[in-house]
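One protein chain omitted, others in place.
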Amino acid sequence: MSGVPLAAYLALGLFMFMTGVVGVVIRRSPIVIFMCIELMLNAVNLTFLAFARYQFSPMVAGNSFKEGQSAMAGQMMVIFVMAVAAAEVAVGLGIIMAIFRLRDNIDIDEMNLLKG
Amino acid sequence: MLNLFAAAAAPKMAGFAITGELPFFAALAGLAMLSAVGVVAFNNAVRSALCLVLNFFVLAGIYFTLNAEMMGITQVVVYTGAIMVLFLFVIMLLNLSAPALLQDKNDPKTAVGMTLGMVMFTLVALQVLPGLMSKTEPGAVDGYGSPVNVGRALFTGFVIPFEAVSILLLIGIVGSILLAKRRF
Partner (left out) sequence: MDNNAVWLIILLPVLGFLIQGLAGPSLQKRIGKKALGVLAVLPIAASFVLGLMLTQGLASQEHAEAVIVTGGSWINIMGLNIPFEWVVDPLSMTMVLIITGVGALIHLYSTAYMAEDKDFSRFFAYLNLFVAAMLVLVLGNNLPLLFIGWEGVGLCSYLLIGFWYTDTTNTKAANKAFIVNRVGDWSLMLGLFLIVVVISGANIPVEDNRYLSYDAMLPALTTALKANPAMATAIALLLFGGAAGKSAQFPLYVWLPDAMAGPTPVSALIHAATMVTSGVVLLNRMNIVFQLSPTASAIVCAVGAFTALFAAIIAFGQTDIKKVLAYSTVSQLGFMFIACGAGAYWAGMFHVTTHAFFKALLFLGAGAVIHAMSHEQDMRHYGKLAKYLPITFATMMIGTLAIAGVPGLSGYYSKEAILGSAIANSHAGQLSAISGWVGLGVAALTAMYMGRLAMLTFFGKEERWRKLPVADHHDHEDGHDDDHSHALTGDHKPKEVPVAMWLPLVVLALLSAGAGFILNQGKRFEHWLYPSGLSQLGELKHEVPNLEIYSYIAAGLGLFAGVLVYIGGLPAKEGLDETKWARWRRSAANQFGFDALLTNLFAEGGRDVAIGTSAFLEDQVIDGAVEGSASGTRNFGGWLQQIQTGAVRLYAMLMLLGGVGFVGYFLFVVNRGGK
């Protein structure tokens, strides 16, 4: 398939990433914040795959990457990101549940025990 | 939003053969963007979660357009099937549907955050995208995304990260079990 510029995929990825960032700042529920983090991770995955597909490398001369290897590398990154995200979600949600059990309230603005 | 993007993109794409892929991609992209916004915008946590599910599905589709079939399937199975299910379980367990719990007061952070986000988007977009508009030909080998190739790479070239990630997952399992114990 061709015809879709690389820039389009990157733009989409950038938009999703920014949306996730804004969501982290705006929302007050830790769960929704978590979801926005997942959104960001997915945007990154998309970017990786887009580059893998389009073989874009600015270092043409003296490029240590052989043609085609960066495609694999991109997909490997995505696998690992997914694995990490999975582990992170499991642990993170466990923490949220623990906090909820303790305080019966999850408004992130009220978790300010780090206040200096 | 979709039209906006198309309208913005269209003048720059003069000289391209507008084949069928572009509108298809445009549709998927638009849906993805809408659902992303929906995750952030809905007050109700369940609705946010469901938007995210939709987003992940759409992303899987986009991965397919990129010829990364293995990734697409993995996206559906792992993200949508496991992670989002877990999210929904926790939301319902914590009974967070009550919107009254999480009313956003008039917080300056909202406006500031959104502004900053838009600024960042513009900055990066302006910087990165213009140079890449011309690249329309994918350079990857056909079939690079097939399970065979991915598996081969995973177990040969990238075996060490693979093992590392598996240990990470083990740690995650142990961690969540510990957290779930009632020892308070």
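Order of writing sets the labels: A and B. Residues in every chain begin at 1.
Simple rule for what comes next: a contact is a pair of C-beta atoms (placed from the backbone, for glycine too) under 8 Å apart; a residue touches a chain by one contact, two chains touch by 3 or more.
Here the structure is a predicted model, which means the values were calculated and not measured.
Contact with the chain not shown here comes from a single listed residue; of B:L34, B:L88, B:M120 or B:M133, that residue is B:M120. For chain B, the residues touching the absent chain in the complete assembly are 109, 112-113, 116-117, 119-120, 123-124, 126-127, 130-131. Although one chain is not drawn, its touching partners on chain A can still be listed: residues 21, 24-26, 28, 108-109, 111-116.
By our rule, only the chains that are shown with their structure count from here on.
Distance between chain centres (mean CA atoms), chain A to chain B: 7 Å.
By the touch criterion given at the top, residues 5, 9, 13, 16-19, 21-22, 25, 29, 32-33, 36-37, 39-40, 45, 48-49, 52, 55-56, 59, 62-63, 65-68, 70-71, 74-75, 78-79, 82-83, 86-87, 90-91, 93-94, 96, 101-102, 104, 109-110, 112-114, 116-118, 120-121, 124-125, 128-130, 132-141, 144-145, 149-150, 153-154, 157-158, 161, 165, 168-169, 171-173, 175-176, 179-180, 184 of chain B touch chain A in their complex. Touching chain B in their complex are the following residues of chain A: 1-12, 14-16, 18-23, 25-29, 31-32, 34-36, 38-39, 42, 45-46, 49-50, 52-56, 67-69, 71-73, 75-76, 78-80, 82-91, 93-98, 100-102, 105-107.
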